[in-house]
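Below is one structure. I have some questions about it.
The complex is shown incomplete by one protein chain, all other protein chains being positioned as in the whole.
The letters A, B and C name the chains in turn, as written, and every chain counts its residues from 1.
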Amino acid sequence: MGRLHTEEMILNMGPQHPSTHGVLRLKLITDGEIVSHVEPVIGYLHRSFEKHAENLEYQMVSPFVDRADYIAAMNNGHAYAIAVEKMLGIELPPRVEYIRVIMAEFQRIASHLIAVGTFGLDVGGITPFIYCMRERELILDLFEMASGARLLYNYIWIGGLAHDLPAGWVEKAYEFLDEFDFHVEEYNRILTTNKIFIERTADVGVLPVEVAINYGVTGPNLRGSGIPFDVRKNQPYSFYDRFEWKVPVGEGAMGSVGDSWDRYMVRIEEMLESAKIIRQALDQLPAEGDVKAAIPKKIRPPKGAEIYSRYENPRGELGFYIRSDGTNIPTRVKMRSPAFSNISALNEISQGWMMSDVITILGSLDIVLGEIDR
Amino acid sequence: MTEESIYSQLSAKFGDACLAFENEASHNPGALIDSTKLMDIMIELKENPAFAFDSLMCVSGFDLGEEAELGMIYHLYSVSLNHYFTIKTLLNRTTPKVASVANMWRTADWHEREVYDMFGVIFEGHPDFKRILLEEDWEGYPLRKDYVPAEFYRGMKIAKER
Amino acid sequence: MIESMANWFLSLTWFPQMELASVKLLSVLLVGAGLFAFIAVNAIVLVYVERKVSAFMQVRLGPMRVGPYGTLQTVADALKLLLKEDIIPTLADSILFRVGPFIILISAIVAFAAIPFSPTVTAADMSIGLYYIVSISSIVVVGIVMSGWASNNKWSLYGAMRSAAQIVSYEIPVGLTLLAVVAMAGSLNMNEIIIAQGGSSNLFHWIPLPLPNWYMFNNPFLFIAFFMYIIGATAEINRTPFDLPESESELVAGFMTEYSGIRWALFFLSEYANFTLVAFLTAVVFMGGWQSPFETIFAAKTSLLVLLALALAWTGYVKTKANRLSIYPLAIIGLSTIAAWLFPGFAIWITEPGLFWIAMKVLSLIFLLMWFRWTFPRLRVDQLMYVSWKVLMPIALFNLIGVATWMWLTGEIQF
Partner (left out) sequence: MNYFKNIYIAISTLMTGMKLTLGYFVRPREYVTLQYPDEVWPIPERNIGTGELASYNVIRSKLHVDIDDCIGCKKCERACPVGCISIDVLKGDKGEDLGVTKNGTSIKLVVTKHQIDMSECMFCDLCTHPCPEDCIYMEADYRFERNDNKRKDVTVKERWRDRSTLIYDFAKIAQEDVDARTAKIEEENRLKAEEKEKAMAEKLAAAAAKQTAKADAEQTQNVKADVETTLFKTTEGGES
């Protein structure tokens, strides 16, 4: 019998596919179930953030920044505020910094909960997603108490915070942290140690370190490949050098280092580390203090000032390149979004895997289209 | 390694191509270089084990104004040696052309496409050069200061900015 | 059943005198309509149950708004689906596209003919009942491939091809496990298989734990075969963790991507019909069908006591370990025990009728499958094939030999 005649097929996944986490379109070239080439097509959620930013004052940009990565709005606001404050050279009261760290880490947990949950959804388990959303809801309650919003907070402002913490907030935060470890154990029981889940994710989509660095992959994805690189450790901003925590890295416990399971596991461990940071920050939080630093009403960084500030977003390194021309409107705000670089490595690591694995890998990269397209 | 020593080594090697060391206004000190020599300098920065810039954090374009030049700025970071450097270069507004570093750092692949998309900078030697965020048939480069927003796109009205 | 129904019709004085053949035809039609009604109502109930089960497992409430506790939700959904516009894609093969769902549905309904609901309620008590069910339920593949191909959609095609590969591969381990039972019972007739499981005996004949003489407790090989059958059957009816043909996170909806309205409802109907069919088959083949697990009232009472003790011990264990457990199951078991002791009539009732017991067994099996679905992630295509060919197949073959050896050891067969 001669060889069976086979042909490659172009398969269009998205932009309305359930597992592309938004409006991402993947052009897959498949040979049966095997995928030989993946081309991500982005831009369906492009909202011209950078163009907007060129027409708005520094303060007004921050709500737009929140909308770029709507899963981690608090982190984005924090990153932007830090960048502008560095340009202005503002010192903040310690209470502000502590609250910012607490908020950022809560947001990191919330974001990772979505990442873990939707990853479960991608491999077919629906229940873990709901469990994750349940815990996320509690975090959102905390955010709502503090800022008044549940998704797009605009809480961290340049030079301070929108509001001080309300009475009883700290106790509620402690309550959440006490429960949280138990819930993480639940995710481990239903998903992490599940044999089917391990089979689906271990050894799938291995991202070697060199490739990861070359592609600019950062955050949990890079750490999953075994490098303890975290901007919070390597170039500490805010008060991150005051806390004790470790950077979880992928160890290849279930397969090889840098596979989808490692990337997933780094997120699980990072949630626990974030909880640790929050606990320390809550312990150290000064009881009294102003939450707004003395900043000029019109923010005017010096003419020609420019900055590239790095920030550890739940998805990786969030960079803001801001350029000033001396007025209260920035001439250029470039957002180096982590998911944008992370997803560009998709083709490299998903070649030769099956179609289901492409979805697994995409889920393990944890992308947010709002951030990729901006 | 500090940025100053990186710059001094670079200028020793490339002489005139390094135009200036920028550390006053910028929070990320680096070199302003001649755009035609970009490729050589980038290769040096990546391949020389003393620099070992294995990570290109960000590639951004900027526009200095309607009459002035376009700029490109590359933020480099070395994961292994934990140091930073910035390369800045200015491009002619009418024919902005610069060598692509996408084959050295794959990060640059999409970032350069984005710069092309927004500023119209042509990257020579880019493996897959096309627009990334906007449609292929979009006219103009929106982040240039002289960009005039189009009224219609394929018959659809475009909302006006405030 | 058809025979008796025809005879009953003929015995009616007011009934017009007809030939036996036409009365039989009438009975067949009536039974068919009854089965269809059963399947339709069953699907509506099961969809509601599934939604509630999934909700409770996910700490949600599930449907609550239509009717008390949302009981009419699925009725409303069914009505909506019936009223929806019937969309057929322009480039679809319109004939195959229309026929596909019906083939799936018909194969599901027809298979029910051989299911013994109780000693008297069996649509067709045929001598090759098991064989008939296994073969007729394989026709589903034809319908799935047909509708997947006809949709002219790459996702549908993927779903159809996956489904074909999956169902055909899982036929084999499923068939082998059923073969072990058939060897044990020495018959393909469903009622005879059930009757062979009558009475009670020790667990695996030797361990002094009085259990009903069901095949799953008959010997260790059949005990394994029971679980293997459950796994294989889950794969055959395309449910998680083997729901690759319609895996919503990969293939959008697999072979039913392009379907909507009533045709899509037919898929749903047949999915739940197949689901029930598998549960019935398991109950009949491994769990003694319509037979009560208790032979006497005394057995019923003591068993409930034992169950209560076990439940108490389990509750205590979990309570100390996790500090959170409900008393719902405990309360149910405790109340039934008290009822059995206080009202012997209740106990008599639970020892006697077949419909109640087969319903209980089927419902618990259905719950098991739902439980699977809302707990597990999904396998990949190659892993699915791995499970079928490299895990289930060898064990099934080994089991078959084991059952034969067991029968030889216990003296059921001689050489």
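Following the convention adopted for this analysis, a contact is a pair of C-beta atoms (placed from the backbone, for glycine too) under 8 Å apart; a residue touches a chain by one contact, two chains touch by 3 or more.
Please read these numbers as outputs of a predicted model, since none were measured by experiment.
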Chains shown that the absent chain touches, full complex: A, C
Per the touch definition above, residue among A:I139, A:I156, A:I196 or A:M265 touching the missing chain: A:I196
Residue of A:N75, A:Q107, A:T127 or A:S324 in touch with the missing chain, whole complex considered: A:T127
Contact residue for the chain not shown (choose from A:H37, A:K51 or A:H163): A:H163
Interface with the unshown chain - residue positions in subunit C: 53, 56-61, 64-65, 318, 322, 324-326, 328-329, 371-372, 374-376, 391
Missing-chain contacts mapped onto subunit A: 56, 59-64, 66-67, 127, 134, 137, 141, 144-149, 152, 154, 162-163, 166-168, 186, 189-191, 193-196, 198
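Methods note: only the chains that are shown with their structure count from here on.
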Rounded Å distance, subunit A centre to subunit B centre (Cα mean): 25
Contacting residues of subunit C [partner subunit A, same complex]: 54, 57-60, 154, 158, 240-241, 243, 247-250, 252, 374-383
Residues of subunit B defined as touching subunit A within the complex: 25-28, 54-58, 60, 62-63, 73, 75, 79, 82, 86, 105-107, 109-111, 118, 132-135, 142-143, 161-162
Subunit A - residues contacting subunit B, complex: 42-43, 46, 48, 50-52, 54-55, 86-87, 210-211, 213-216, 227, 229, 234, 302-310, 317, 319, 321, 323, 331-332, 334, 336, 340-341, 344-345, 348, 373-374
